[in-house]
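Every protein chain except one is present and positioned as in the full complex.
Per-chain residue numbering starts at 1, and chain names A and B are given in the order in which the chains are listed.
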Amino acid sequence: MLRHLVSIDDLSLAEIRDLFAHADRFSADPRGFADTCRGMIAASLFFEPSTRTRLSFESAMLRLGGGVITAAELASSSATKGESLADTVRVVGGTYADVIVLRHPSEGAARLAELYSPIPVINAGDGSHEHPTQTLCDLYNLHVERGHIEGLDVVLAGDLKYSRTVHSFAYALARFGANIVCVPQTGFEMPEYVVQRMREEFGVEPVRADARRLGSLASQSDAVYLTPQKPHQLSLFTDARGWEVENVDAVYMTRPQTERFEAEDRPVDNYLRLEKRSMAAESLRDAVVMHPLPRRDEISSEIDSDPRSIYFKQAARGVPIRMAILAMLMGKIEAGAGERVPAKDSHPVHVGPNPCPNPTCISRTEPRHVTPRFTLAARSPMRAHCAYCSRELRFRFVGCSTTRHFHEPDSTALRKVRPDHLVFLSDAAAAEALAFEPAAGVRAASECPDSEVARG
Amino acid sequence: MLRHLVSIDDLSLAEIRDLFAHADRFSADPRGFADTCRGMIAASLFFEPSTRTRLSFESAMLRLGGGVITAAELASSSATKGESLADTVRVVGGTYADVIVLRHPSEGAARLAELYSPIPVINAGDGSHEHPTQTLCDLYNLHVERGHIEGLDVVLAGDLKYSRTVHSFAYALARFGANIVCVPQTGFEMPEYVVQRMREEFGVEPVRADARRLGSLASQSDAVYLTPQKPHQLSLFTDARGWEVENVDAVYMTRPQTERFEAEDRPVDNYLRLEKRSMAAESLRDAVVMHPLPRRDEISSEIDSDPRSIYFKQAARGVPIRMAILAMLMGKIEAGAGERVPAKDSHPVHVGPNPCPNPTCISRTEPRHVTPRFTLAARSPMRAHCAYCSRELRFRFVGCSTTRHFHEPDSTALRKVRPDHLVFLSDAAAAEALAFEPAAGVRAASECPDSEVARG
Partner (left out) sequence: MLRHLVSIDDLSLAEIRDLFAHADRFSADPRGFADTCRGMIAASLFFEPSTRTRLSFESAMLRLGGGVITAAELASSSATKGESLADTVRVVGGTYADVIVLRHPSEGAARLAELYSPIPVINAGDGSHEHPTQTLCDLYNLHVERGHIEGLDVVLAGDLKYSRTVHSFAYALARFGANIVCVPQTGFEMPEYVVQRMREEFGVEPVRADARRLGSLASQSDAVYLTPQKPHQLSLFTDARGWEVENVDAVYMTRPQTERFEAEDRPVDNYLRLEKRSMAAESLRDAVVMHPLPRRDEISSEIDSDPRSIYFKQAARGVPIRMAILAMLMGKIEAGAGERVPAKDSHPVHVGPNPCPNPTCISRTEPRHVTPRFTLAARSPMRAHCAYCSRELRFRFVGCSTTRHFHEPDSTALRKVRPDHLVFLSDAAAAEALAFEPAAGVRAASECPDSEVARG
């Protein structure tokens, strides 16, 4: 069966653990696997530059004995002749290559590519959405340095608002049962939707943290402790000052994601900085220091030679873990035998406009040859996500394309509608425009002044 | 003997058929030939971006076990230090590589490269001139899908005016004895010089076509039927409505070549479009749909899953056919043993200015280290082509560099002049400037008022 890697969620925990074991082998003898993928070709399709990620993948493929074809600056050239992404992956996936490594500025690009590609697609970053091999690499580093992930105490520090890397890492830590201490730059706290997803999917609860033992690193910040343990368990341990941070296993530092700042964000004057002084804190005695790189000034070069600083090793380990992913997707190694993550069902939007509200979603930036799709998150009240960029859809009503009736999102009638027949409607006027009639009990058709006007 | 592939005409029919047979082998087991060119290197020299073509060649070379060095954006970098193309191919052809894949915006660039390169040169597109591996790929698709090419009825649809691909394909079809139904976008008809070359070289005759059975595709267009059969044979079959289009074997759709439009061309509003409805025409029941890609909107995605749509397969087959070409030019496989296409004799222009009228010919865009050259098309009246870009030279008189006399183009005296001694003169003034005297019987010297003035 054709496998892809679009999100870290596409891999089961068993598969991830097996990938780690393979990466260990590759790491022990990086030049010893030059026949594993002999005769195979990876296509690096980079629609935005990311030299480090590209080189890491290309090195991994070469170390496996495969070949690489590279399009490092696709945006400019393909734009000229205006080919759709769906067409590009169908062509490149034809005979050109055996695996596609895709980097794209639009969220959901890899998910779209996966639908069209005849060969495995690896997401090497799609806008601010996912970058699963970076997350795998981060987890793999904890695995190598600590031997396990469950139960570790990991500090996430710096820009916790905009860093895609840190969100993906946080979900993955929660999934593996690690605890997180958030030490955000003021104004760059972990967004509520991230915490909520962690709560919903992994039972994670945030607690106030007492971070005095973290020393100067946490002095400006209100630390929060996120743990997959149940709230009543937590209450046994936490006193009025909050959960006490004792021995940290890893500090994961991030740079300010200036390029993603929104209009209201100001340049950061006083960004957190790891230096000799901050690393002297008692609780960090055994903590490894991680950073997804590139760093700017948030880690002082004075701790580069500190044995706890593993950020360069961390980057280096990106090669063996990517070797493992490549080899697995090309069927050259086994991982998580028997265990497979079932793909989420996604359904096409045949009627009405694209309900995805994300302007940089691939379903909006590249509508040609592409049908908008969604996944259902809940039936009552109905909630759905864009199948490409995972953003929650916004709608006021839901219609059925067979009955041509529309309903309130919490209507029990919706439970019987087949997903393919669901139509997401922004308001009553939109329903009118598509000639949908209000179902019995729909309040809006008569009550909503907007739709009155639209009718009048 | 060193072989190059600059034009499809450089290959005999027997060689092409053998290349198809090799491509069949490569296609059946794309990863099974990884030792064929081990130790060899292809240099991708792209003076304008063409990612798809480049990746296709590089994949082919890697599949053969060879290596690739790539200069994907040569224009910008080499321009800085201003190296001539002749020098670049001499350097890269030194020890850097074993074959050069050249893409260049100037017509005739590959022909020039061939003159200087110590290793085989493959033309991967030279301006609007030739792109022989695309043509080979198109022919190969017909061969795979239909088993033969001779006698097929192939519809060429869309922009038949500016599409280089379509002109080359048309010549090749005629050479193989296939029939062509032209269904042009209005205003983008096949140019007369293309039809004339088909007439002169392959005895092709254009006939009015009755395209009613082609359905909506041909509804806006005056179809023309081009067939390598003799006119008197045709008259037996054609009634007043024209040759009846019955069962089409292939529809070859092209996009509007907007980037080549001339000043008088308007944006196309109502471009031909292949969609479900048009593919329902009776005569297209068994027709495969081809497109050189990238497509824009001229093929609706609604027919992507139609089994007759082979355009993605068509692109994929570019790899095995390019493997065949690369392997042949590097001497790793045999093709058309015994049969060789004799290279056209070309002669240097030592005296006077460059007679090529094409401003984007490589002999004009890059005059350094390059001697203009020509091939003789006819002796009486004398006609000649630029040996680089194939454009017909424009001249009023022809001189002999030994006698310093000049003649009318239809003078019998010219038959005795050695080609190296021919001098093409735009008018009598040009002859004067080079100190040529009119031969006996030249009307112009006395009759042309311009030259009088020049003398006076």
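Convention: contacts are C-beta pairs under 8 Å (C-beta built on N, C-alpha and C of every residue); 3 or more make two chains touch, one makes a residue touch a chain.
Keep in mind that what you see is a predicted model, and the values were worked out from it rather than measured.
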Hidden-chain contact residue, picked from the options A:Val319, A:Met382 or A:Leu414: A:Val319
In the whole complex, not just what's shown, which of A:Leu13, A:Leu55 or A:Leu115 touches the removed chain? A:Leu55
Hidden partner chain, touching residue among B:Arg38, B:Arg394 or B:Arg418: B:Arg38
Spell out, residue by residue, where the missing chain touches chain A. 27, 30-32, 34, 49-52, 54-56, 58-59, 62-63, 68, 70, 72-73, 259, 293-297, 301, 304, 312-313, 315-320
Name every residue on chain B in touch with the hidden partner chain. 38-41, 43, 67-74, 76-78, 80-83, 86-87, 90-92, 94-98, 368-369
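The working rule: only the chains that are shown with their structure count from here on.
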So, what's the distance in Å between the C-alpha centres of chain B and chain A? 48
